[in-house]
Each structure stands twice: as structure tokens, then as C-alpha cells.
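Removed: one protein chain of the complex. Kept in place: all other protein chains.
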Amino acid sequence: MATSRPPPGKDWLVLGHEAIGIVEESSDPRFKPGELVMPVNRRSYEGHCLNCLVGRPDFCEAEEYVEAGMVGMDGFMVEYYYDDPKYLVKVPSEIKDIAILAQPPLSDLEKSIEEILAIQRRFIWTCDDGTYNCRRAIVFGSGATGTLFALLLKTYGFEVYIANRRDPPLEGEAKIADEAGLVYYNYTKESLDKLKKLGFDLVIDTTGASASLIRHEIEILKPNGVLGLFGFPSEGEAVIPYDVFQRFIYKANVVVGIINGQKPPHFQLALSHLAQWKSVWPGVTKRLITKVISINDEKEVIKALNAKEPGEIKVKIKWD
Amino acid sequence: MATSRPPPGKDWLVLGHEAIGIVEESSDPRFKPGELVMPVNRRSYEGHCLNCLVGRPDFCEAEEYVEAGMVGMDGFMVEYYYDDPKYLVKVPSEIKDIAILAQPPLSDLEKSIEEILAIQRRFIWTCDDGTYNCRRAIVFGSGATGTLFALLLKTYGFEVYIANRRDPPLEGEAKIADEAGLVYYNYTKESLDKLKKLGFDLVIDTTGASASLIRHEIEILKPNGVLGLFGFPSEGEAVIPYDVFQRFIYKANVVVGIINGQKPPHFQLALSHLAQWKSVWPGVTKRLITKVISINDEKEVIKALNAKEPGEIKVKIKWD
Amino acid sequence: MATSRPPPGKDWLVLGHEAIGIVEESSDPRFKPGELVMPVNRRSYEGHCLNCLVGRPDFCEAEEYVEAGMVGMDGFMVEYYYDDPKYLVKVPSEIKDIAILAQPPLSDLEKSIEEILAIQRRFIWTCDDGTYNCRRAIVFGSGATGTLFALLLKTYGFEVYIANRRDPPLEGEAKIADEAGLVYYNYTKESLDKLKKLGFDLVIDTTGASASLIRHEIEILKPNGVLGLFGFPSEGEAVIPYDVFQRFIYKANVVVGIINGQKPPHFQLALSHLAQWKSVWPGVTKRLITKVISINDEKEVIKALNAKEPGEIKVKIKWD
Partner (left out) sequence: MATSRPPPGKDWLVLGHEAIGIVEESSDPRFKPGELVMPVNRRSYEGHCLNCLVGRPDFCEAEEYVEAGMVGMDGFMVEYYYDDPKYLVKVPSEIKDIAILAQPPLSDLEKSIEEILAIQRRFIWTCDDGTYNCRRAIVFGSGATGTLFALLLKTYGFEVYIANRRDPPLEGEAKIADEAGLVYYNYTKESLDKLKKLGFDLVIDTTGASASLIRHEIEILKPNGVLGLFGFPSEGEAVIPYDVFQRFIYKANVVVGIINGQKPPHFQLALSHLAQWKSVWPGVTKRLITKVISINDEKEVIKALNAKEPGEIKVKIKWD
């Protein structure tokens, strides 16, 4: 929604939306020189939005904010910069190899799940053993966002399907699904019907493809189920007949837009989950950083900035 | 969704979905002969649905229930009947003249609002004085359900619009809106655009008309706003383009189906609100029972059972 | 805790902690000349306390606030004054005869119950019919605060005992208990044991007497039960042996201090409950204002300001 623009009074801006840095100097005792920190990349003007005032600009109603390296604020592609400690999240050095994965989308997804679980406190959504183990979720889209969302839902205890239209799946996808115990699903017009028959308690759309899929995602919801829309559909329209709405109403279903996150609590949660995954899914964790490029390898850097490769999850640029 | 059927083993059933009765005999000390009670008309088989087990069959996932006088259970149009105290709600004799209004839809609406407020606990939705006074709601449809929903939202502190396509409004509608401080709004294609510009934090659909309206209801939501679908759309389809979904996602909006209620907590809440309205809106309260018919006036009873009159909110059948 | 002091720069202050006024002039369209309003009497400096920033100074952590007519702010005993609309609560003219009862303590009690129900969302506290009808509460102290607390808990559906040491109860107490269906209980050392055997899900202390009672109040809690302390104990000490704590821990009990309220949402809720009581408990409602004095009757005004009479609930001073 927001178009790029430089900081006030300038006609250019420093790039760099995601970063990990090293503390050089600090007057705050919580941050010691040598420690790793990650800056928050979306910040609010605060003003009169109550959610912003209490540290939750992800629920900003004022629609006023800046994005590092994109909207009204310089980014982090510099050797040194100053920042307010309230926008810095500490990174345990033991997981510095994977910490960059805590950046969006993963931090956004932490917030998405937090929000979905909050919505579902409208009734009892846990199972007869108090866990989510009896709940079935499906994530549409198996790109970076879809894969991370599926891993996160598995971590919360859900039975998780991950669906796309590729057949067979990329080798990386198949290996991740296998180690993490995800069900890989190749949907086609026919197989959407199978999904409708099966029924899901939670449906997540990360495709960013045609809006027409949304009608089908609504139809595969079980009673009390939720459809979370994360990916911005980029074309098309959903044509939803009255009887689909009748069943939606009757089943107490919810559709919710869940994209905005990336605040300190979600960065911290993302770092926690990454540390956990490193122990229990060591293979998966390695596959999540699909490429490491040196900042000095100009050609590769430019290439990575310009386009996603197939199967790309996260590319790390190293400042040696 | 549920088709009428008699109780097991019978090929007929007693009518009577809503009722108020007088206790004749009781072994439960909480119910004394002479007291007024209202029976719950939808009941669950309970079984394995956790929400049913804890007294909330309005969130039943098993889809197994009976409805008095409609689905698998005799109704209350008899002189005497026996019931389990857990399905009886006490009615203060001081409000017996209006108590029948606590039946659906009002009891359903109590649950709808309870659920919407639960969903909105995902962030801070109250205003800078801790109330809902800064939040703007609109109810589409000004029939019985729409009118009661609007009154209830006003009671919770919202600024409330009530919208329909009639011009001018019926006399009763206008007087209710006036006494209760509702904004009466006659929408047309043009004026929907005005509503979109204005923006609403809460939109409620009670029309039961064409599904095509839903697309516009989505577009008038402000950031963090909720669309609650109560009325079953009876025809048509909603055609929702991708950019409408983009804004929906970006604004963290929710669409939720909110129809099932009518449980003891909601009956009790409905009786509380009616007692309150009787004090603060005496004129409105009188207008809510649009007709009283004697059970002996066979012709009028049949007429009332067959069709709704224009402006009808609740018809009371009296057993003198 | 707070000692009286005049507003900054003055060595005197206007009295008048509670009031109802009439709008004379207003630039805010929500307030029209002639309408009744009630001012909020405790206000926060806001500053850095997040709860204050979102309109909930009742949870202020900064301990910075003013109290009208008492601490750092002039009161309302004047013919005209100006106020910010955000500190004014509208009063329906239909209940102007009893509206003053919405002032503390009733508005404080609304907040107390809201907080207790919030705490008890840590598990399922509602009954198998979704209400609180199976939960047993006891209020210690049958003064103004105790009586109003008991009526409020009854309104929420609890079975309610009200306990004091007077025998027989005052005539007014007995009549209120009778009409509202409260169980009046005269406790003595012996009968505290009876209460322990019976067990209560919710215990409220409003006595403001000796702290020694608290030990017994803890012991009458059932599993998952809560003790809410509202009255400031004014003498003595509680001697609580280790085995009482063992049972407290084992039963997942809670003790919580619940005194601070009186914010717009609680004033509004108090007005709603008063309107409801006026319909369902007309006799009780009349008894809650125990005396009406004319402002011109100087002798009676001084007497009322100086000391409480036995059985006093609320005294109204009328400005004819």
C-alpha cells in the first residue's frame, strides 16, 4: 500500500530493510559492546493510535509509519549507525548463523499466529488433552512464507498440510516436509474438492496469486474454523455465492487479514523458535538459508536484490 | 440448514418454539411454584463436542442438536410440560410484559456481540476513555433483528447507524431511532460510497437479502474493523476483486459468522438489557412488541404464524 | 494513601467529589444543552503509564493522579464549571432520580467484578449451562459497599450470601436481601467454620475492619476460588499458618486487591445496572438512596458531610 519515499528533506535514501549488527558503543547497560542486535524495520509515529502507544504498531489505526530503507527512513546498509535501544532486539550469538531468518516474514508470522489464537479464544479451540494436536491446518503456497508458516504451525502442535500447484515438489520442499512431518499436497481443481471433504480448522493463504482461490479456501473450513489471509492477491476476483456465505455463517467461520507484524515481541519469539528448530530439525534449519553471498561479490548481490530464485527462502549477505 | 423433523419414533410434533411458562411443581429449590420461566429452545446432544460439554452448544462442532417445535423435539404449545431446570431461565415478574423479547433473535444477538468483543481483544479496541464511545457501527437491515442489534450496540456505547433501503422509514422505525439516538440511513448505490468514505469500526449484516451487498460492507470497514454476518443471504453472489482483499488484509479486518446463540447466559443478558431499556427507553420498549394476540383468536394466530407484517418486531400470543 | 491537597498554586480547594450536572453550553455535538452529565472524579496525569494512556488510570502504575475536591483538583460544589467531554458521562434523564448511585462505590465495584472475571478466564469458570448460576459468592460487610457488591453479583447470576456481625439485621438490609434473593448471614466465630465447610467460589471483603478476618476468608475458598479485597483493613494483622497456604496453593486460589475504579466505562455500566434494577427490583432501588437533603438545609448538609448514619447507603444533596 505504501509507496517508497526518502526521509523528509532528502531526495535519496539508504537501502537495507533487514540487518544484524554488532554493538560498538552503548549507554544502555542491557546492550554491551560486541553483542549482536537486530533492528526493527517498521516504526510508528505513535501519535494518537492507542495500539502504537503501547508498543503494538502492528495494529496501527493511524496508518502513519516509516519502513527502514523503504518509506521515509534510511536503511541499514551502512558501516555504522545509531539507534534507540527500544528498536533493537538482542540476538544470542549461539544462533547468529540463522538469526537473519527471524526477520520478516517469520516475525510477521509469529504475530499472525498470536492473533489467530487470540481470535479463537472466543470458544474452546484446544483438544481434549489441552493441546492443538487434534486441529488440522493447511497452508496454501510453499514459498518462503508458506514454508515458514507451516513449520510454525507444526511447532504449535497442529497437523499441517502444505499445498501448492507444483508437481513434483522441489527437492528442498520435499526434504523439509519430510523432516518436519508436514503433509505435502498438490492441489488441482479436483483435489480442492477432496480438501473440502476433509475439512480444515485453519486455512492460511500465502500465495499472493489470484483472489479466485479465496472462495475455495472458505469452503474447506470446518465449523469454528478460520481463514487467515497473509499473501496479497495480485489479480482476479473471488466470486462467492450466497449459499457459501450461508454455510460460513452457520459454521461461525472467520476470515482475517494477518499481515502486519515485525515488532520486538515477534522478533524475540522468532529467535526462540529458530533456536528450537536448530535442535529438533537441524536439517530443515540449514535448508532455510538458501544462499549466502559476500557483500563484495557485486554481481551476485545485484542479482539477489533484483529477483527471487526458484526455491529461495532467505538469502544472507555477509559483510566479511 | 436443518430441516424440520419430528422427535424419534413419532410422525408428528408439537409446535411452539418460544415460550414463557409458570412453574407448577418443582423439586429444585431455585424454582418456586408461581415463578416465571423461559425454556431454552435449542439443545445439544453434547457427546464429544467440548464446547457443548461446557454449556456452549452455540459453538457446537458436532452439528448435533434439537430445536423445540422444529427439529427432533416437541415444542411448548401445550398446557403443561416437564423440563430439566438446566434448560429453564428465570424471568423476573416485573418485566413479564416484555420478557418474550429475550427470545431469539435478541438472545442470539447477545451472543453475537459477546463474540465480536472477544475477537477484538486481539488488540486495544476501547477508546482513550476506556469505553466504546469513539467506535462507529452500522447495522444493515431495519427489521426486528436489525433494530434490536442497533439498540444493543447503542447500549454498549457505540455510535450506531441503522441502514435500509426504505424511504421514508416506517413510523415505528423513525420513533425508535429518535428515542434511542440511532442515526437512520437510507442507502442507495451512491450513498454506499458515502459510507465507504466515512468508515465504520463494526458492520453488521442482518438483511438476509442478496450476497452482493457483502462486498460493499467489506469496503466500508476501517482499520481493525469487523464485519459480522448475521442474516443468511438468500440469493446472489459477492464479487470481490483482488484489491478489495488487499485493503482487507492490510487493515487487519475480520469477517465472522455470528448467528448461533440462545443459551442461558444470553437469555439472562437479554432479560437484563430489556429491564434496562424499560427504564431508559420506555417508548422504544413498548414499540418492540408490535402485536398481542389472544390464543383464542384463531384467525389472528394463524395469520401471525403464516407471515410477517411490515414493521413487525415481536408478536406475543397470550394464553388467557 | 493519598493525602488531601489543594490544586497547584492555591492554598484552598472547592469541595464536591461526586456530582450530577446539566449541560449549559457545549461545542461537542454529543452533548446537548439540557442533558444530564456526571463528571469523573479521579483523573490521571497520564504521562508514561501505558494503562493511563489507553484510558484505564484505574490500573495506573505511575501513582500520579488528582481527585476532584480532594487531591490537587477543585471539586464540583459550584454553580457552573467547565470540563473536558472525555471526563463526562451522559446520564439518561429517565433515571436521574437514582443516577447518583452510579458514583463510587458502585462504579468501583463494576471494575472489581470486571477484573475478577478477567482473572478467572485462566480456566473455565462458567457452569454447565454457560452461566455463573452454580457459583456461590459471599460478601463480608453489609454497609453501602457490601450491599451494592452483593446486588451486582446477583445480577451477574451468582448465588450470593451477605455476611455481617449484626443480629438481627437492620430493617432496610433485611428487605433488600429479601427482594433481591440474597442470603443474609450473621457470622460469629462458630459460624465462620460453617462457611468453611460450605465453601465459596468468590469471597469479597468490604469490611474495612480488622485484618484478622482475612485468614478466615482465605480458608472458605473452594478450589479455583478468589478472594477480592475491597475494604482497607484499619487495624490488626492476619496470622496465616503454613498449612493454610498449602491448601491455598493446592486449590489454585487467588487473593486480589480490587479497589480502584470510577472510570467512564464503569460509570456507564453502573448506570446500566441501575436502570435494570429500577425495573426488576423497584423496592430495592428506592432503598439505596437512604436520604435526600436540600442544599439550603445547612444543618443537615453539615451533619451528612461529617458522619455516616447507621444503615446509610447514599445521601443525595439536592440543589433546588
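Per-chain numbering from 1; labels A, B and C assigned in written order.
One rule holds for everything that comes next: a residue touches a chain if its C-beta (ideal position, glycine included) is under 8 Å from a C-beta of that chain, and two chains touch if they have at least 3 such contacts.
The model shown is predicted, which means the values in this text are computed figures rather than measured ones.
Contacts of the undisplayed chain with the visible chains, over the whole complex, involve A, B, C. From the set C:Gly9, C:Pro33 or C:Pro241, the residue in touch with the chain omitted from the display is C:Pro241, counting the whole complex. Among the residues C:Val37, C:Ile138, C:Ile258 or C:Leu288, only C:Ile258 touches the chain that is left out of the figure. Considering the whole complex, the residue from C:Glu18, C:Glu115 or C:Glu159 that touches the absent chain is C:Glu115. Of B:Val37, B:Leu50 or B:Val256, it is B:Leu50 that touches the chain left out of the display. In the full complex, the hidden chain is touched by chain B at residues 50, 53-55, 124. The chain not displayed touches chain A at residues 30, 53-56, 86-87, 92, 94-95, 124, 126-131, 133, 155, 157, 263-265, 268, 272-273, 275-282.
In the full complex, chain C touches the omitted chain through residues 1, 50-51, 54, 56, 59-61, 63, 115, 118-119, 121-124, 126-128, 210-211, 214, 222-224, 229-230, 232-242, 245-260.
Quick note on the criterion: only the chains that are shown with their structure count from here on.
Any chain that touches chain A and also touches chain B is listed here: C.
If you average the CA atoms of chain A and of chain B, the two centres end up 38 Å from each other.
Chain A and chain C have Cα centroids lying 46 Å from one another.
Centres computed as Cα averages put chain B at a distance of 32 Å from chain C. Chain contacts: chain C has residues 53-55, 124 touching two or more partner chains.
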